[in-house]
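One structure coming up, written as structure tokens, with questions to follow.
Left out: one protein chain. Kept in place: all the others.
As written, the chains take the letters A and B, and residue 1 is the first residue of each chain.
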Amino acid sequence: MANTIHADHAHDHDHDHKPHGLKRWLFATNHKDIGTMYLVFALVMFFMGGAMALVIRAELFQPGLQFVDPQFFNSMTTVHALLMIFGGVMPAWTGLANWMIPMQVGAPDMALPRLNNFSFWILPFAFTLLLLTFVVPGGAPAGGWTLYPPLVLQMGDGFPLMIFAIHLMGASSILGAINVIVTIMNMRAPGMGLLNMPLFCWTWLITAYLLIAVMPVLAGAVTMLLTDHFFGTSFFSAAGGGDPVMFQHIFWFFGHPEVYILILPAFGIVSEIIPAFSRKPLFGYETMVYASASIAFLSFIVWAHHMFTVGMPLAGQLFFMLSTMLIAVPTGVKVFNWCATMWKGSITFETPMLFAIAFLFLFTIGGFSGLMLAVVPADFQYHDTYFVVAHFHYVLVPGAVFAIMAGVYYWLPKWTGRMYDEKLGKAHFWCSTIGVNVLFFPQHFLGLAGMPRRIPDYSTQFADWNMVSSVGAFIFGFSQLLFVAVVWKAARSGAPAPQRPWEGAHGLEWELPTPAPYHSWETPPPPSVIARGAEH
Amino acid sequence: MISTARKTLPALAPAALALASAFAGAPARAEWNLLNMPVGVTELSKQIYSLHMTIFWWCVAIGVAVFGVMIYSLVKFRKSTGAVPDTSITHSTRVEIVWTVVPVLILVVMAIPAARTLINIEDMRNTEMTVKVTGYQWRWQYEYLDEGVSFFSVLDRQHDEIRQLSSGLDPKSVPDYLLNVDNPLVVPVDTKVRLLLTAQDVIHAWWVPDFGMKKDAIPGFVNELWFKVDADKVGTYRGQCAELCGRDHAFMPVVVKVLSKEDYKAWLAQQKAAAQPPAEGAAPAADAPAQASAPAAPAVIPAAAATAPATKPVASAAATPVAARG
Partner (left out) sequence: MAERMGSEGTAAGQDDRDRARRVRRNAIVLGLVALAFYVGFILMAVTGVRG
């Protein structure tokens, strides 16, 4: 094993024999190449979804319709959500899993490299189909990403394209999840026990099980929509003896675990970055694992809190209120453990840590509004207003997306062998953090004051806060160009990075040379290295 | 679509100017104070408001504690001030139990009043009158059961002109932009009113923030909700459809006019009188909802004409062209 600081030796080793040119990417079976493709794909999707968000915020900058037709506006909100969830956050997590899991468990690669290639290359086709709906008669999906019938069935010729795209995204996610589980279960280096793994591997393992359990449920739901539309069934049509509310139950049985699919890997990343920059082991490692598992379990029994207004029996409303409140307990435990990790540490504030700290504060704010939303009578007021929009954007943007960016800054030196520009990174952090709060915090006020979500035009009383929110959106959106600049500059001309660029970082990835060799651990790491890496 | 996208960029420049002027010269307006949920005018809305504030203050208290610890740690344990990590702190079962049990207790404390309010919300006994509300793309129909009064409620025509894409008309030129209709739902004050909610085409949601309640109107199913406006709260209350229902989801407001009991009786008598001649034609139409909109329309227009003097000048001005075009 080449434990050299300068990676060139390992890099030029004859074991590499990596293909060049287009073939390297088209037929990629290497976990790093596939991880890179996933991350680049996710970045492209973030920018496309972000551009749609800016169309939304431009239209909402002032009352009256200035730029887009209401139908196109509805397409923007719908496709923005689909791109960000299925094209942005989920592929970004899979990309990070591809890069990091083999390195972190002491494996040479993912267990199923060809399946890995397949699961990535499904995605560009899936999203091409989805975006094609913009140019077919009837336009892009405009019924909300939740696809509620009967509204979704009014869609034009794009309907089957959208359904097929969602099937493909689901298939890609399931294959990616199978690969993660099989890798973690079979490819760990000898001596690497499950409870020696870094938390990112743990939360991803739990996420992967969630994916396998719920993506097929979504696929089933959209298949039923398809047969309702084309083959005369009436699963969700009251006129034919079906029930439109049943779709909502099935959708949210997928949808709520999906929320945790988006956030659990973030918990994992933050659980590695906070100890690294506090120079202190993670507080309560095992509790963190159990808390993640309980969150995953509870996520299956809270789905109906997304639909309190559909008219459920009293007992059902009480049950879902209590189970939803219960999720706050393991989530709270995690936040407390992160606090305890920083307690009596020795903290420095490099960019990854800044993003992790912002995650801690802002995700907690999203958690508070989530707790408020769990209170059913109050939810009758909050439901389908901008309060909900503020809530889920607080957990998804400064939650999941900030954690992705924290992870990229944290591991970029290991990937590229070069350091990013710390000043530019910090500038990106401050612009993003200020932008995101100016963008989403006023939306709490708008929702409480009575502004429904998914509307292209609003009463003049909501004008002021909408204007503020739109300004925040443009600040946040354009500061992401800085992110691209930072990564580009680091990859091109960053200063060479040492093997362990962060003083307090633990984990097997930091025992590999920098940049990490093409095949990560061709010989499993010896027990002494595993023991050093597993000092959580 | 492409043309609208092209229009976006140049059109942003005036938007930026508008922003600059808003920050520089605009006088402080009441709208900035719209920060919180309305207390509302019904028994339920007040209970909901107090629940909302209770849980809000709990969150603030927990937030002060948690953020306090975080900020203290970030300030106190900086490496730059010479902080040395105490790597012996790795876990503590006792602490973990404490911060599992304490939140559970807080949640139980919050769940009890929430459950009590919820039981109250679901209590449909002793309602004094019932109105059937049907959502259509994109208007509401109100049917006063047992009274034979029924009408549609559509976005005010003047507002509808302003809201057209690039209409050039100023939304601020009308009061309650997008929150005004031709025929509001009219109910008496201090009366337990039950609404039966359903829809004709897609799912809608009926919501008036001041009443505290929102519920989905689902095709093929009937939901119910109730409200009872306080005796001293005669007035007009406004809300919107809250469930995405297609292109014009933003343009089907809910407006409820709350009258004193006497005024309501007079209004109802007037409605019945106006609805009498065409009622025989309209009644079967209500049973065949597929054709409801066309034959029911004549029944609506006399109703609109009858209410016009009672409504605001804006609404009555708009009522004239409706009748003319009908």
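What we mean here is this: a residue touches a chain if its C-beta (ideal position, glycine included) is under 8 Å from a C-beta of that chain, and two chains touch if they have at least 3 such contacts.
Worth saying up front: this structure is predicted, and the values here are computed from it rather than measured.
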item	value
Among the chains presented, those that the missing one touches	A
Among A:L26, A:V40, A:M185 or A:A495, residue touching the chain not depicted	A:M185
Per the touch definition above, residue among A:E59, A:D109, A:D379 or A:E509 touching the missing chain	A:D109
Which of A:L82, A:I250, A:L298 or A:L360 contacts the chain that the document leaves out	A:I250
Which of A:P124, A:G191, A:P216 or A:P496 contacts the chain that the document leaves out	A:P216
On subunit A, residues whose C-beta touches the chain left out of the figure	29, 108-109, 111-113, 115, 174, 177-179, 181-182, 185-187, 212-217, 219-221, 223-224, 235, 243, 246, 249-250, 253, 304
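To be clear about the criterion, only the chains that are shown with their structure count from here on.
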item	value
Whole-Å separation of chain centres (CA-atom averages), subunit A against subunit B	32
Complex contact set, residues of subunit A against subunit B	55, 58, 61-72, 74, 134, 139, 142-144, 148, 150-151, 154, 237-239, 243-245, 278-287, 309-311, 314, 317-318, 321-322, 325-326, 328-329, 332-333, 335-337, 339-340, 342-348, 357, 360-361, 364-365, 368, 371-372, 375-378, 380-381, 383-385, 445-446, 448-450, 452-465, 467, 471, 504, 536
Interface residues, subunit B side, partner subunit A - complex	1, 4-5, 7-8, 11-12, 15, 18-19, 22, 29, 31-32, 34-38, 44, 47-48, 51-52, 55-56, 59, 62-63, 66-67, 69-70, 73-74, 77-80, 83-87, 89-92, 95-96, 99-100, 103-104, 107, 110-111, 114-115, 117-119, 121-122, 162-167, 169-172, 176-179, 201-203, 205, 207, 209, 212-216, 218-221, 223-224, 239-251
